[in-house]
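Excluded from the complex is one protein chain; the other protein chains are retained at their positions.
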Amino acid sequence: METALPGVQGFLYPNEIELQWSVLIVLYPFITGLVAGAFILASLERVFNVQAVKPTYRLALLTALAFLLVAPLPLQLHLGHPERSLEMYLTPHTSSAMAMFGFIYLWYLMAVLLLEIWLDYRKEIVLRAQSTPGMLGWIYKLMTLGSYNISPQSLEIDDKVGKFITVVGIPSAFLLHGYVGFIFGSIKANPWWSTPMMPIVFLFSAIVSGIAAVLLVYMLISFIQGRKTDMACLDTTARYLLYAFLIDFGLEMLDLIHRIYEADESFKTLDFMVHTQLYTSQVLLQIIFGTIVPIGLLALVQLISLSEAARKGIYVISGLLTLVGIFAMRWNVVIGGQLFSKSFLGYTTYKMEFATREGLLPTIILMLLPFAILWALVKLLPPWQDEAGHSHSS
Amino acid sequence: MSSRFKDQEHLIRMGVLLLAGIIVFFVLRGVMVPRDFGEYGHYRGGALEDNRARPAVYAGRKACEECHEEVVAARKGGRHAAVGCEACHGPLAKHASDPAAAKPGRPDAKTICLVCHLENVARPAKFPQVNPLDHGEGKACSDCHKPHQPKIS
Partner (left out) sequence: MTSKSDRREFLRKSSKFLLLSGAASVAYASVAEGQPEKAPNYRMHDHWWGMVIDIDLCIGCGNCVRADKAENGVPLGPKYFRTWVERYHIPPGDLQHPEKEELPVVDSENGGFDGFKEKYKKGDGSKNFFVPKLCNQCSHSPCTQVCPVGATFESPDGVVLVDREYCLGCRYCIHACPYGCRYLHPETETADKCSLCYHRIVRGLTTACCEACPTGARRLVDLKDPNDPVHEFLKMHKVHVLKPQMATGAKVYYNALDGSVR
């Protein structure tokens, strides 16, 4: 059908021509997912006492914090009236998934992540507060809250409380990202989003992306600091990545098969979209290169014995592919859900801008920002105790 | 007992800090939430007034008929009697409140009639439609049909 509007195919309700949620909203679930995933990896060590992943414990917590601090920024930047965003806390509408997310975010940041990091690092904070001069010393002094007691008894209490917080933290991390999935999954008007699978698919893809991110960050920091990576830790983490990936992939395929088999009124439209506009990001990036290839590589390590260098190489490649795949998954949900008309009669296109408020440039900056924060956090609260190398913390 | 307290002191300090944060939140909330919020439901009661405050642009046919009795008489019983005045003459609230402030123009009889009566297959079949190429010999519609009483008697 001919049309005067560029990028529009078939019929859309006129208000649908413009996309409402940009690449920034793609970034938001991606970042939140990294937070939840990283935290869940850290909790593994603490709650289930998995010794092998201990070297990444603190790093995972700091990674989670760095990303969590950035998570609300893309939302803030996207709002028509960022100055009103506090209303979300002042007059939260209890029937809105988005309003409730604000509180879950705060709970997770304040009651879980900050507290757990503080308890875990308290001994070092106190020691550094006593030995570090200048500005930095004052920061440490502030963090001690004026209590310098690091007696064995007090540290034992910290450990107990920390464990309790971790136990509370795991469902909180599940909630954090499950809720992001619910924000999309609960929109009955949009068949691409509206599925009860959404929270659980988001959750497992979050775990996958978080583990992959910690794996990569661990290798990167070790490389930069010239520190030997703990191969047992890498192997175990990679194994968890594979397991989480298999569940995630299974869930996503279940959703797909269900849609194809039911073939309801929206199916023709969505099927066409996946085969045209979303082909690259969904079929190629998300499913083939972002899921099947890394699963294959990670499974290969389990099946045949490879040299350390080969395993490391595989972990780097599959970790990177995983992150690309999960980002593509978020893209396909957020952008894909807006490309078709709710009349099921037409399609629009998303043209990403560059140096605008919601363009590619701020997206890249926001994606790099957590790494800058993480760098500062690692300086402030080194995840490894001694300067020389391998000994474990806590 | 006192040593146990001492070993937990930092936790109590943290607890007080969190509590203080929560108190600050509730104080801020008390100050910042608009007074009329929740007056009728989960929204600002004043928003109703805001929505009402907008000035009308269309006066409504009642307003027209108050002054233009001769037109009411002319339209009576005709095929166009039910058509609102502003459907053809355009929005005239300004004119209704101050007749001198805005003078309505006379609609162009060559185009305005066709807005409704130009042939189109999607129009209901019963609705009178014409193709100006084979109807009216190029004359203005109003040469034969009086807009306020369009049926040619």
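Labels A and B are assigned to the chains in the order they are written; within every chain, residues are numbered from 1.
Rule of thumb we're sticking to: a contact is a pair of C-beta atoms (placed from the backbone, for glycine too) under 8 Å apart; a residue touches a chain by one contact, two chains touch by 3 or more.
Because the structure is a prediction, the values reported are computed rather than measured.
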| field | Touch criterion as defined above, residue of B:R4, B:R29 or B:H42 at the omitted chain | value | B:H42
| field | Absent chain, residues of chain B that touch it | value | 34, 37, 40-44, 47-48, 50-63, 66, 82-84, 86-88, 91, 93-94, 96-98, 101, 115-116, 118-124, 127
| request: Determine and list the chain A residues touching the chain excluded from the picture. | output: 1, 3-5, 11-18, 20-21, 75, 78-81, 84-85, 87-88, 90-93, 95-99, 102, 183, 186-190, 268, 337-338, 341-345
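Convention: only the chains that are shown with their structure count from here on.
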| field | Length of the line joining the C-alpha centres of chain A and chain B, rounded to whole Å | value | 44
| query | Considering the complex alone, what residue numbers of chain B touch chain A? | reply | 3-4, 6-11, 13-14, 17-18, 21, 25, 28-29, 32-33, 37, 42
| field | chain A residues within the chain B interface of the complex | value | 86, 89-91, 93, 110-111, 115, 118, 122, 144-147, 149, 151, 153-154, 157-158, 161
